[in-house]
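And now, chain A:
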Amino acid sequence: MNAFVAVLRRDLLLALRDGAGTWTVLGFFAIAVAVFPLGVGPEPQVLARIAPGVLWAMALLAALLSLETLFEADYRDGSLEPLLSGALAPELLVLAKALAHWLATGLPLAIAAPVLGIFLNLPTEAMPVLLASLLLGTPVLSLLGAVGAALALGARRATVLLAVMVLPLSAPVLIFGAGAVESAQTGLAATPSLLILGSVALVALAVCPVAAAAALRQAVE
Partner candidate 1 sequence: MNFDAPYTIYILAAYGIGFVLLGGASLSAWRDWRRVSGAWARLNGRGGRGS
Partner candidate 2 sequence: MPIMSGNPFASPLPPQPFPLMLRDVTAVCGETRVFSGLDMAIDAGGLWLVRGANGAGKTTLLRLLAGLLRPASGASLWGDGRAPRAVPERATLVGHQEALKPALTAAENLAFWARFAGVEENPWPTRSDPFSVWALADVPLRTLSAGQKRRVSLTRLAFARAPLWLLDEPTTALDAAGQRTVWELIAAHRRRGGAVVVTTHAKGTVEGASELHLGDER
């Protein structure tokens, strides 16, 4: 168990030590959201209508941006092999790294989203649901991203490849995440969407570590 904690602590320490990682992701998220009113126009009703979708889609892209470093750094400096041949099961290694990635990017994105909601005139009663949906959805992005990052390890143009692989698979998260916020915005109950989002998260929690571990094993083969 302490091997799991060791990996988690080291990755969090690395994320803190070069804090740039988290701040660039948040910076991208803010700029990407701010661009929409410039394109779509300032009418509050229009912005409020598209707010859930824009916030969620941009959070998705922001989370993807920071995934490339998940295994790439370990792969290049040679620590991936000792990590895989230690007492820690590869599946748990993936879980530890995905959790560290989520704490460093997913969580800040979820907290920043309601604030950026103000840019898009998102009604305040929809903000708690936005936060809840992102808290449920961003872990899935970290898990799916871990699979993508493990698959694209050592590949040419890994970041683009990562996006092409992970985006189609994250459609359910985007649909139910934005759907929850939209139903909260229009007064409907958001809980069904949030529940489905939670179940998608559980499926990802079960499937992704196994897939990513398999990808890591044959990446080092």
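Methods note: a residue touches a chain if its C-beta (ideal position, glycine included) is under 8 Å from a C-beta of that chain, and two chains touch if they have at least 3 such contacts; residues count from 1.
On how the list was made: all candidates are chains of the complex that A comes from, given by their letters.
Note that the coordinates shown come from a computational prediction; the quantities given were computed from them, not determined experimentally.
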Report summary line: Neighbour chain for chain A in the complex, from 1 or 2, resolves to option 2
Report summary line: So, in the complex, the side of chain A touching candidate 2 is made of residues 2-3, 5-7, 9-10, 13-14, 17-18, 73, 77-79, 81-88, 217, 220-221
